[in-house]
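Only one protein chain is missing from this complex, and each of the others stays in its spot.
Moving on, here comes chain A:
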Amino acid sequence: MQSLFLSRFSSLYITTALFCLLFLVGAFQFEGFGSSRVVANLFSDNAFLVITAIGMTFVIISGGIDLSVGAVIALTGVVCGLLIGELQMHPLLVFPLVLVGGGLFGAAMGALIHYYRLQPFIVTLAGMFLARGLATTLSEESIPIEHAFYDAVSDFGMLLPGGAWVGASTLILLLVLVAAVILAHYSRLGGYIYALGGSAQSAQLMGVPVARTTVSIYAISGFLSALGGIVYSFYTFSGYSLAAVGMELDAIAAVVIGGTLLSGGSGYVLGTVIGVLIMGVIQTYISFDGTLNSWWTKIVIGLLLFAFIGMQRLLTRQQAARLATGAAH
């Protein structure tokens, strides 16, 4: 029982332990690294990535993939830039529009994947080109967003002891996190998502509404990418069609480092958050060091990914072995 509990959550433990280790190494080496401000910045600097990666977590748990998220972030930024920056519409009118747009975009991809039995990889790749191309057509230039609401948002927040600033982005992130945990573990849809990743065929035979679930999964990912795009525009105060290029891969990396199986069926939203934080803490370490090239982040993340997929393989093999011995008696 004990060992089983360990194995079920072990990837989550390993991820958390790794984050703590990296953080402690930084804290010992550099003054000011081990402060609550650095932790708070990890959250606020990576909020858009965390939000997007949470959507990606659901997609990957269901056994799919979504390559369109980076492009949807850029498209969201450009649309916000045009409507808020140029047309001076109120952001509270624009946001629901782009969020619904992102959700519908994802839903359309999910519908294609389910009804035409297409590979998620290829459908979302097409979605990626479509969204990126649309963003570039709308504006090749970066569009500045100047609006009183944006200033208010960037001022909004609270200062925690130790100089930690919890801003609007972090609060949105935490809300999304809570909603995602409830969705994953306390809603029927969550069960369906895990079921689909376990075996789509069995899930169907057990009466899981596969069509609705698939469409919902990609709609959630599209919605959260759009939300990520809004949060991204909070930092940049602009919308740019070439923003967040390749970010879908960062999100996938975070999900995998967070312990979700790429083959689907198993994983935790919280793991993904820690996965992003690990990537963030490496980046912070490199900027504290000052002498290292920032591309070292990519190298370390590459190595981590190798280590984690190796570990996943090992875990699934152990599970298969346990199943074999379990079936013997």
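Side notes on the structure shown:
Definition applied: a contact is a pair of C-beta atoms (placed from the backbone, for glycine too) under 8 Å apart; a residue touches a chain by one contact, two chains touch by 3 or more; residues count from 1.
In this text, contacts and distances are computed from a predicted model.
With the options "Ger(X)C family spore germination protein", "Acyl carrier protein", "Sigma E regulatory protein, MucB/RseB" or "Sugar ABC transporter ATP-binding protein" in hand, the undepicted chain maps to the protein name "Sugar ABC transporter ATP-binding protein" (source: UniProt).
Of the options A:S142, A:Q204 or A:T236, the residue whose C-beta touches the omitted chain is A:Q204.
Mapped onto chain A, the interface with the missing chain covers residues 1, 4, 8, 182, 185-188, 191-192, 194-195, 197-199, 201-209, 265-266, 319, 322-323, 326-329.
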